[in-house]
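Before anything else, here's the structure in question.
What you see is the complex with one protein chain gone and the rest in place.
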Amino acid sequence: MVDGKSSAGAGGSLASNPPAVSVRGLWKVYGPNPLSIVGSPDAKLSRSELRAKTGCTAAVSDVSFDVAPGEVFVVMGLSGSGKSTLIRCLTRLVEPTAGEIFLDGEDISKATPQRLRELRRQHFSMVFQHFGLLPHRKVIDNIAYPLEINGMKKTERHARANEVIELVGLHGYAHAFPEQLSGGMQQRVGLARALAVDPQVLFLDEPFSALDPLIRRDMQQEIIRLHRELGKTMVFITHDLSEAVKVGDRIAIMRDGAVVQIGTPEELVANPIDDYVANFVRDIAKSHVLTLRYLARPAQPGDDIDGPELAANIIIRDAAEIILQTHKPVRVIENGKVLGIVSSEDVLRLISGVA
Amino acid sequence: MRHFKKSHLLIGVGLVWIAFSRIFQGDQTLELATSDNTAFTTSVGDVAASIRGNRTKSAAFIYFFNPIRAAINGFVEIIRSIISVPSGNSIIPVIGWFGVVAIVAFAVYATSKLRTALLAVSLLLACGALGMWQFTMDTLAMTLASVLLSLLFGIPLGIWAGLSDRVLKILTPFLDLAQILPTLVYLAPLALFFLIGTASATIATMVYSIPIAIRITAHAIRNLNQSPIEAALSMGSTPKQTLTKVQLPMAKQMIILGVNQTVMAALSFVVIAALIGAPGLGKPVVDALIIRNVGQGFVAGFAVVFVAILLDRSTSAAAKAQEGFIPMTSQQIQRGRIKRGLAGLAAIAAIFASRSVLSLAVWPGSINIAQQVEDVTNHVTKWVTTNLYIFTVGFKDFISNWVLNPIETLLAFSPWFVTLSAIVLIAAVIGGIRVAMLATGLLALIVLSGLWHEAMITLTQTIVATLLTMSIGIALGIWVGRSVRAERILRPFLDAGQTLPAFVYLIPMLGLFGPTRFTAIATGIVYSIPVVVKIVSEGIRAVPVAMIEAATVAGSTVRQIITKVQLPAAKKAILLATNQGMIFVLAVVVIGGFVGSGGLGYLVILGGSKPDLQGKGLVAGFAILLLGVTIDRIAQASARRT
Partner (left out) sequence: MIFSQRRRIATASIIAAGALVLAGCSSSVNDSAEGASAASECGTWAVAMHAWNGYTASAQVVAEVAKANGCTITQTTLEEAGVTYDAMEAGTIDLIIEDWGGGRWKEWVDRGSVVEVGDNGNIGLIGMYVPPWMAAKYPDILDSANLNKYADMFKTSDSGGKGAWYEGPPGYTTIGEKMISANKLNYKAISTGSEAALVDVLTKAEANKTPALAYFYTPGTLFIKIPGLEQSRVKFPANDWSDAAKASGLTDYPETALKKLASKKLMDSNSVFATIVKNFNWTNADQNSVSADIEGGMKPAEAANKWIAANPDKVKAWLGN
């Protein structure tokens, strides 16, 4: 992580690679005559005002973003902020009220039912907040279900299902029924099922919420591995900030259906757009996400300015040891120029939360 | 505040009504002699006669009704010839009694467990011992045939209604209507087109039980946990795959429960369908009713009860076997398979035996306790009717003079427009303006039908029976709702009561009260109390414990808790129970035409017998329907508005 993270920039897209997922002006309004809300002055109202006035709930309102191929895009927000609705819109489990959704450049909001099924079967898969396991099927047949509807033979699909069962650590439970498993185990079955078809894009709605910390760490590692080694693209919903930071390249913060801010963890911590975001990221250990660039300050009289040089994009946590061990402030270098200096007091102040 | 006003309004309407009724007593009551027709009933009669006249000529009969009749007859006869009636030149059915017992035992064992199978066997043997073997087999055959046909149509329609809102919307009014329509009303119109016999009986039974299959299947599909379905869709399942691989398996248990309900409905109807020639246990029941042999009625009634328990337990056990998904070890599976295989072989052996040993083919006449049961019952009945005559008749006279007659005077012997306005006003007060308008329309149709007076007689009996039912039912409901012990004591009776055909109750009541209106009312009460107790006790039990604890802590007495906490909180359940009770009561009061209760039910029965009154009978059936819908809508609106 020393070299920081590739960033596609807030709301932007990489010019060279078409985005894996691209969302433009997406709305989902529940209630009578939903279309009339979109783009009307009412859309500016707060959720409760809108509800009182029109009886409608804007679960997702005017959301746009791009996800680069191979990126892990995290969505966070308070309960009810519209995360699940958003991710369902992306797979058209919920029909968006308005807006466009492109997957690999294909406008899936216009896809025919057949095309949509094809995409769902081969291109992406989804992990559900409430698991969505089939209660009448054993674990192995739950996991093999997407293969089964793809027409795969029984022995083949069971072989593949067994592979993913191993992967999520459910060895020995292939022939159990979902209701015999704990919540965490069920969640892993859901994850295994999503992985079984080896999709290019994964949509994960709080996939680890029911796991204990140990398993959760394993699963997070697995996600990171999939991302790193196989270059999977993911849209990942979580309530857990440290998880978001750990697995996410960028994070979108939602409030009342709208995206408030999108950025790398560092951007969010360093430049929260408003108090809501600031509050949201308050608990992130700053030293874990911020780079030296954030701490660099002009030298003041009395400072030693001949300390060692360090690159500006090194995360503070990783540089801390060096800084604390040298007795002089380090010099922060970017593009051959000195941005400023960082002293051990600066680091200690940040870590102790005074700054 | 609102409530206070409402009750005052109702009392006001009542007082004005009574005043008008006094003044105009006997005017414009639209009474019509039993044997007289109105222009309308005459013309309906003419239509019926021309339909009868066309039975051999018109294309509709030749290409539609008659082939259906033939096909259904054939289907039922095949099943009957297997278990019930001798086929061809043989003197026994394809499978003798021993074989049937073995098949039932095996089928129940294979779908649920040994204990249920043993219960099923003993119930079947009991039917045989009551001398009712062949009737029982006929009833089973009829029930099986109509259930199979009902499910054939009902489950696909139910699935469709479960998947499509449009279909559900189209079907709902029919399903609602079917729930209200008293059984007796189906018979005559069907007999007009399908004549008298097994086909009519089967079709009538289907008409009665299909709505239940549809309703429960649709409900099962609609109330599934949506997240597995959503997950299946997200993986690209086609609608068909979603249905067959996800929705149906998940809904299976509920659908089997629907099968159970369908079976019970079919059974109770098959008994009544004896009136239009259905073979089976209904025959001795009707016989007993007509020749008033209480003992014989009891013998047949017991057999009906046994068959009801048999079908109920085995189908609900099959539903229970679907509960939960606990895998068996392969050893267990293996062992289970061997056991079932052996049981199957034993069943086959038994079938062979039942075809080669006469005493296993035909129920041995020496095993027959019917006479003893009949004698005992007749003795008891005789003792009761001679010794308790004073009490039963005294009670009957008391209710007749002090409740029945005054209400009848008010409803049936006031001018029709006074009664009609009063009912509409009551509907307006408790149900609102829309219900009042609906009631006006429905009641006006009854007036136009020419059977207003008879309808009011039936309504009187319905109201009186409902009043009595509710006063007993609420008391029992509170008891059952508050006490686990009471629930344990009463539960079997309530369950049995709900599975028994209303017809069976008429017989002992007839013994007690003779051929009067009160017999019908008493039967209605006995028939509808179980459902009322069930709903009320559930309502009482649903009152949050916290509420009762709070009241107890505040120092309330038991009585105060009941009257001030539980009853008000369970008000909705009580209103719902009243609605259900009324519909149940209406269904029975109508059958009371057989035992001298008069009213619309009597006209329906009369119409079946007397060709010149057939039109009037059909119109009376329609009037019952109108009355039922009126009652239901007013009662429902009052439940909705609380």
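So that you can tell them apart, the chains are marked A and B in the order they are listed, and the count of residues begins at 1 in each.
The rule is simple: contacts are C-beta pairs under 8 Å (C-beta built on N, C-alpha and C of every residue); 3 or more make two chains touch, one makes a residue touch a chain.
Values in this document were obtained by computation on a predicted structure and should not be read as measured data.
Engineer: Among B:16, B:121 or B:196, which one touches the chain that has been omitted from the display?
Structural biologist: B:196
Engineer: Hey, which of B:351, B:456 or B:500 is the one touching the hidden chain?
Structural biologist: B:351
Engineer: In the complete assembly, which of B:13, B:103 or B:567 touches the absent chain?
Structural biologist: Considering the complete complex, B:103 is the one touching the chain left out.
Engineer: What subunit B residues would touch the chain not displayed?
Structural biologist: 33-36, 49, 52-53, 55-56, 69, 82, 89-92, 94-96, 99, 103, 106-107, 110-111, 191, 194-200, 249, 252, 274-277, 279, 283, 286-287, 289-293, 321-322, 324-328, 333, 336-337, 340-341, 344, 347-348, 351-352, 355-358, 361, 396-397, 400-401, 404-405, 510, 514-518, 593-596, 598, 602, 605-612, 614
Just so we're on the same page, only the chains that are shown with their structure count from here on.
Engineer: In the complex formed with subunit A, which residues of subunit B make contact?
Structural biologist: Within the complex, subunit B contacts subunit A at residues 225, 227-238, 241, 245-246, 249-250, 252, 324-327.
Engineer: Report the residues of subunit A in contact with subunit B in the complex, numbered from low to high.
Structural biologist: On the subunit A side, the touching residues are 88, 91, 93, 116-122, 125-126, 128, 130-138, 145-146, 148-150, 175-180, 190, 193, 197.
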